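One protein chain is absent from this view; the other protein chains keep their places.
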Amino acid sequence: MGYFLWRTWLLIRLVRMGKRDPECRTEHLPARVGGMLADVFLQRRVLRKPVTGLFHLLIVWGFFVFAVNTINHFAGAFFPGFHLFGETALANHYTMLADLFAVLILAGVLGLAIRRYLFRPAGLTPRSVESAIVFFFIGGAMAAYLLNNAVEIAINTHEGVGHHIVAGRLAALFGGMTEIPLRVLGHAAWWCDAIMHLMLIALLVIPTKHLHLAAGPLNLLFKRSRPCAQMVKMDLEDENASSFGVSRIEEFSWKQNLDLFACIECGRCSTHCPTAITGKALNPKEFIVGLKHHLLETGPDTLAAQGSDTKKDGINGKNLIGDAVSKDAVWSCTTCGNCVEHCPMGIEHIDKITDMRAHLVLMQSDFPPEASGTFRNMETAGNPWGFAPEERANWAEDMNVPVMMEKKRADILWWVGCSGAYDERCKKISVAMAKILNAAGMDFAILGKEERCNCESARRLGNEYLYQTATREIIETLNKYEFRRILTTCPHCYNTFKNEYPLFGVDYEVIHHSEFLEELMAAKRLQTVPPSIRNTTVFHDSCYLGRHNGIYDAPRKVLESAGCALVSFREEKKGALCCGAGGGHMWLDEAGESIAGHRTEELLSSGAAGIAAACPFCITMLTDELKKSGSATGVLDIAEIIALHITP
Amino acid sequence: MLTISDDGKSLTLNGIKFVMNPYDEFAVEEAILLRERLGGEVVAVCAGPPESKETIRTALAMGVNSGVLISGTEQLAGRGLSMALAAGLATLSPDVIFAGKQAVDSDGSQISERVAELMGIPHASCITRFELKDGKAEVIREVEGGHYHLSFELPALFTTQKGINTPRYPTLPNIMKAKRATIKELSLSDLQIEPALLESELLVERLAPARRERRRQLIAGEPLAQVQKLYRSLQEEDKVL
Partner (left out) sequence: MSILVILEQRGNLKICGLEAASASRKVAEASGMTLNALYLGRAFDENPSVLAGLGISTLYAYENEDLHYYSNERYVHILCELARELEAKVIVCPATAVGKELCASAAARLQIELAQDCVALDWNETLKAVKPIYAGKVISDVSFSKLPGLVSLRPNTAAIERRGEDLPAIVRRDMPLIPARSTILEVAEAMSGYVDLTEAKIIVAGGRGIGGPENWPVLQDLCEALGAALGASRAAVDAGWIDASHQVGQTGKVVCPDLYIACGISGAIQHLAGMRTAKIIVAINRDPEAPIFQFCDYGIVGDLLEIVPKLAGEIRNRRTN
């Protein structure tokens, strides 16, 4: 008891050691509670894997059902014959239920154990001893419960025997035994039951992953409600800040700490992580587990040192970055969000990584050297490759594309983006888009030479300073002109303008060209000619369009309206694999197997004749891979596909 | 955007972002590396308009100890500019002066060498390695088709070539510190120089834009004819062979 209380208190303190979380996690409390209850009772996240989920569901429901029995069990030790429901019919119905669930729980435990130890699925490495122990105690408690009741029935000292639908039948097994051994067996079973329950409670607070019973629902209660790919605006002007980003565990927020305790090491993050499946340094599960161990190892000492001036560089000589998690792991992430999407416990992996990157970049200038040139180019030339800023609108020459500097106001400000302006392949997307905008008679303009990189990818790499400098410049430029909304052909630009710029005090209406084209097609503003052949097309969902911003249907509707025969396949929409360019990786060297290669294979295996996408990064990565493999299949942007069908 | 002004003799530089001359970054880095090895102090000196203070702040963000701006030199070039710089540097009595091998706007490659001559100190341009050994500077300087390994008595001046080091990326704390730092200013009168003596005797008569677009000339024909035509173009027209 004392152990339980002591450990619980420590765990609570460790969580609260964290700083304030940037999001108010108690806003909309009723909705949060509702969501949490739904997640817990309906197991909706866990059930994404239906069979495994079902087994776990049985255990969860069983847990709640058995709660009554557990109380009876322990209270009955002090007040014999105690039953929560007294002697009512409810008590009898309950007994039936409890018996039934004892078996179901056993089935659940057995099912999960077989999956884990016999079938050995990829996400469940390394082999977990903790799980075995928990299985043992849960299964054991259930078995003990049944045994206890069976014996009691056999001795005929148990009341309400008729309602023990399972134990009653088991009692027959003991028909041949005499009373004394039966009583001994009965007591032994009773004690086993009690002890195992106590062990399970202790296991909660050691802690083992069993702690998820408490931390999980709490974590789901405090789940993130702001956009997934919205990074927090750091206050870089803060004179009192001694450090930016995170380099020590106590610099995490309390929610980030709670995440660590909620982790059940299920491995769904890792099996869907593009870097983990291509053998790179980052394995999200190991990452979170590594952080959890670091918190448990060094947290108590840090708590003790708080209030005093001593701040050791690494408690027990262990640093957060380098020892708990490797630097390579920190840099490997593409911020695709598959980990967050698939995690049943609501853990937010990405922010921890970008927080650590921010520290490495801002405080130590310690980042992959190949990014240095790109940072400099973004700063001085306003684009990642160092091309001349005055050439930014060259692609639009003779294309009837108005420029804001002359026009001053337009309904649509079209943010072309760096790729669309400078990359030969992506210029074709801009040309297609210009054609569409003119054909539809839209009132639009581009910034042209005044446009400069918004440094979104630099921000993902941790260069918050460069990002904020660019943001201020861009807002200044945008403030010169009048426009109703910003249209962009790039999901990264879309994400930052829509979700991150509001934190800088502006409120633009932002639309991605997939949504815009859907609008146009629905309003019949374009005259299109249906194609003579309906090409089978598979759509590649970009991380920053799909998972991060929930836009899955718009591009598909656009493709259908262009007469494409859309092919569906398994790894699409929410679970789509990253192309490998996100998180700043467009500018970095790639180690190990190619993520884009992996994704390209998946897309080709859908059997479609062509691939469509709506992001210049994705198109660049996929095009390169297709060329490398010598495939005849091509990738087109949805704008290019529409432009092909516009009546001249 | 680089545009030539209406008088045809100067450039309109509005909207242009001024950055530290890339070759100077190597010089700053080399100076900081030397201080990290042997101690001492690094001062960044710049002669230019008030906006040059931002360039000095970049150097401060990289880690130099202090900065000095020599003001009133906007109209000077070559001869006059080097005289002003030399006078300013003389007040600091440096042991080693590092500078970039050329400014990528004027493409001059003369100011630093002139400064050394005026200060009466030996110098070498285009160094790709620097080492201080027994109070002497040992450098490797590039020449076409090879290099010289030289030893210099101090004080001396060196201009840095690409490849000598990798300039560090400034950390945020250093950027913030640099923003708040005070930069000393020296005017021509502080240096007791008569401005009239510095006036340029090299006049710009005319500026014209050079070809900037790529030619995109596809050479057709049989392979032998193609390479012959290519050779002729490269040799006679572009003179790059």
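Worth pointing out:
Think of it as A and B in the order they're written, each chain with its own count starting at 1.
We take it that a contact is a pair of C-beta atoms (placed from the backbone, for glycine too) under 8 Å apart; a residue touches a chain by one contact, two chains touch by 3 or more.
Fair warning: this is a prediction, and the values are worked out from it, not measured in the lab.
Within the whole complex, the absent chain has one touching residue among B:G78, B:P173 or B:P195, and that is B:G78. Across the entire complex, the residue among B:D6, B:E51, B:D134 or B:E205 in touch with the chain not shown is B:E205.
Seen across the whole complex, the unshown chain contacts subunit A at 370, 373-374, 377, 384-387, 419, 422-425, 587-589, 620, 624, 627-628. Residues of subunit B in contact with the chain left out of this view: 2, 4, 11, 78-79, 82, 104-118, 121-126, 138, 141-153, 156, 161-163, 200-210, 212, 214-219, 223-224, 226-228, 230-231, 233-235, 238-241.
Simple rule for what comes next: only the chains that are shown with their structure count from here on.
Residue ranges on subunit B touching subunit A, taken from their complex, read 1-2, 17, 19, 166, 168-173, 175-176. Subunit A makes touch with subunit B in their complex at residues 236, 244, 362-365, 367, 369, 372, 375-376, 379-380, 389-390, 449, 465.
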